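For reference, the structure is listed below as structure tokens.
Other chains of the complex are left out, but the ones given are in their true place.
Here the chain labels run A and B in written order, and each chain numbers its own residues starting at 1.
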């Protein structure tokens, strides 16, 4: 199989560095460029000593046109609002682009403007973007040149709730997502909340009801409403979620605990069967029945572990999902999408088991 | 002011040791005995070197009658179901008892039997027990000889939700409590889930919808329903909660995030005023508006920090509470109750600020 030239823009952040690490082990990938404004000129191994002896590249400043000449696929791990122009450049040059920012995730430019406080610079390109969750949009990913790779929280939240929503088993306005993230999710720029003595022996919610991942969760779940029922879709209400992220004193991992009020009586065995059917054949979704999802079981791996529980006494379905925020929640999922776009087996370069403990 | 002789049964666990630590600094307390079956005969400073030079006592085995001879007040930090007989002994000897187990918290012996799988040995004593949350039951605590000190999760959950429930502002069947605890909450007995390499870089829910703290949360909240409204109490439904505790990789602290569906439109400023009124004059409840409750702000202190947030878009009131599980969630609150029982100023021995970081 021929190899593909790949560039990573924004490679000095944790997500970018994780892309580099994983791509360096991908059998069909030739890494040709890594960019960083802050560290331009430095060897990546000077900034990330764990890559010494593995990745011989140095950072360069981002120059979209120059970059596209040396790459067939562009990964953009840039801050929100900074990806719009590079995406347009990449597409114009005929390249495939996997954008890990939020810039092309929301189908409605108005919603984007509301949550990101910026008018979208290339709204006409949004329709070409596919939300890069392979478990829901595999066919579309295979055919697109622009993947909008999902946020870390949404990956867990959407996957854990999708079967319930698609089957119409829970009330669309009853959903509570209480999510917890390791601190690498906040990026590599030092700031007081992430200063070790502040973040250690510490636990704190933030942006209650205001986190920017909310609209993509609601968009994707609403798109699923009743798709596996007999109901006419027009009848069903949009999904709204109460979403609270928390910072937890660990490096990696997201644990998402989601609550949804059950409609009618449900049975746990039937629920589990329904989840198994929904995720049948999925390489990177593991449904746990004995063990509980826990970030420690997916650390360094591309899995999303999910468990379903039923609190019949109080009337709630409680689902739990765990991912590695930097892998299935970012770099791994983006590579999974690239594999689909390029026709490689979906798991190529992503089969390493997590490390434990 | 005269001093009081105090014994602590079950002093080799973390809660018991914390009682000893705090009582050793209480100006009116003379510690006369500490018990431990496992460590009987050993100096407490050999088992807990932080107490070397501070507490000269040695552990003895628990002999309730002998103990009551040497103490005016008994603190029982024994496992659930093991407190029933010692409580009866203590009361029979005319002593005051603060029981930190669940044995006398539930008013309905049937509920106790359902959740603790044991018939209650002294059901006739239950009516004399006062649920030891001073912010809700101060007068009754002053007059009782038996305090059933609350669980750690319920302390946070009840205090953060009480004003909403009492004012009838939220739907009684809509409540989700997503609670997170440091690992000292699991006690000092080693077991695989608490083994450092398993619990570190780890995050896991447990006993979803099945934790034994659920019935006391529901009992206390149901008791508050509509008490501050004009509604006839008979009309209102009992409170049921979806409750999920999580183990978080930190030593101390509980953070409780609670969601309740708002009835009608609410306003955040009004909500905060209502909380301020509800907790007016309370020494150990701090309402935060700028900062977020975080266990790191109460580590080593007897405070419960609470913040109220409103997600009007999705229709939820989200409250956050933080306590030190071993202090306001256990030992500190128990001493607060003792102070009330004995007529000492409520904060005696409990004013030390938390340590930070």
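Worth pointing out:
Throughout what follows, a contact is a pair of C-beta atoms (placed from the backbone, for glycine too) under 8 Å apart; a residue touches a chain by one contact, two chains touch by 3 or more.
These numbers were taken from a predicted model, which means no experiment stands behind them.
Of the identical protein chains in this complex, 2 are displayed in place, while the full assembly in this structure file contains 4 copies of the same sequence.
Note that only the chains that are shown with their structure count from here on.
Each chain gets one centre point, the mean of its Cα atoms, and the points for subunit A and subunit B are 39 Å apart. Interface residues of subunit B facing subunit A in the complex, by the touch rule stated above, are 173-174, 176, 178, 180, 182, 197-198, 200-206, 208-209, 240-242, 244, 246, 248-253, 255, 257, 259, 261, 292-296, 299, 309-311, 313-316, 318, 320, 322, 357.
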